[in-house]
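Have a look at the structure below, then the notes.
In this view, the complex is presented without one of its protein chains, the others remaining in place.
Take a look at chain A:
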Amino acid sequence: MKRSRKTLQPGRQRKLLSLLSLPVFAFLVVPTLIVVPVALNNSRYITFPPGGVSLAAVQGFFADQAWTSALSASMQAAGIAVVLGTVFGASAALGLHGRKFPGQQAVVGLVLAPMIVPTVVLALAFYQFFISVGLVGSIIPIGLAHAVIATPYVYLTTRASLAGLNPALVRSAQSLGAGMLSVFRHVHLPVILPGLISGALFAFSVSIDETVMALFMQSPGATTLPVKMFTDIQFNLTPKIAVSSALLVTVATIGLLIQVVYVLKRRSTARMMPLAV
């Protein structure tokens, strides 16, 4: 085989690629990770570099009722967003799968719209809508709004996993006597489960992270973690803000790890099975 002088061997190419990627990776990740040492600082203020290590700020965070109720509000909103967003997104993906009808693209566009419309526009719209129907002063409107913006993520991940579905499986289940629910349970569910899980994790992180809509619709008892951080940064700069940031990073990392472990496990079980002759 002839090799030109300019191309590198595959092994070297890979090394060079990782060398180049490393700074980019660091640029993306390190600023986020800075919150962790700040949260574990022993100072009463936010300082960097940290003076010494202590869990004081973490303890302070969990002792402060304002912060814990913000955490709980975030979890409730995320809970609503995950459950409803997953149901909506998965239903849309299943309903649109393998069909062709006039106006289908418009329906897909509608499902994906919350991803494209600027959040502040959505926030204003939701704010006015929930006031007009009298649904204010609780975490529910925030959760519902988050469910709407989470839906396209679940739709996309579910749709991607449905692409691998053998349509004959649906027919064979039907010919064997399966009704609609059994077909869903035994044919669709096993196929879309990975998509559903990653969609649900997306929904969770979208909701946990969302600030603008939560700010518009906040009320006493319905102040989410990012909103609380946002207001405290302006008036009350304490390491608790860093603690809650670290908490969010941790939650996001755990979510990512679940996904990675799940994917690796599926791959290895698929590979472990020997093919019989």
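Odds and ends about this structure:
Throughout what follows, a residue touches a chain if its C-beta (ideal position, glycine included) is under 8 Å from a C-beta of that chain, and two chains touch if they have at least 3 such contacts; residues count from 1.
Going forward, contacts and distances are computed from a predicted model.
Taken from the listed names "NAD(P)H-dependent oxidoreductase", "ABC-type quaternary amine transporter", "PqqA peptide cyclase" or "Thiolase", the protein name that UniProt assigns to the chain not shown is "ABC-type quaternary amine transporter". Note that of A:Q13, A:Q104, A:N166 or A:S219, the residue touching the chain absent from this view is A:N166. Within the set A:T47, A:S182 or A:T250, the residue that contacts the chain not displayed is A:S182.
Shown as candidates are A:Q174, A:T231 or A:Q259; the residue that touches the absent chain is A:Q174. Mapped onto chain A, the footprint of the missing chain covers residues 166, 168-169, 171-179, 182, 186-187, 190, 270, 273-277.
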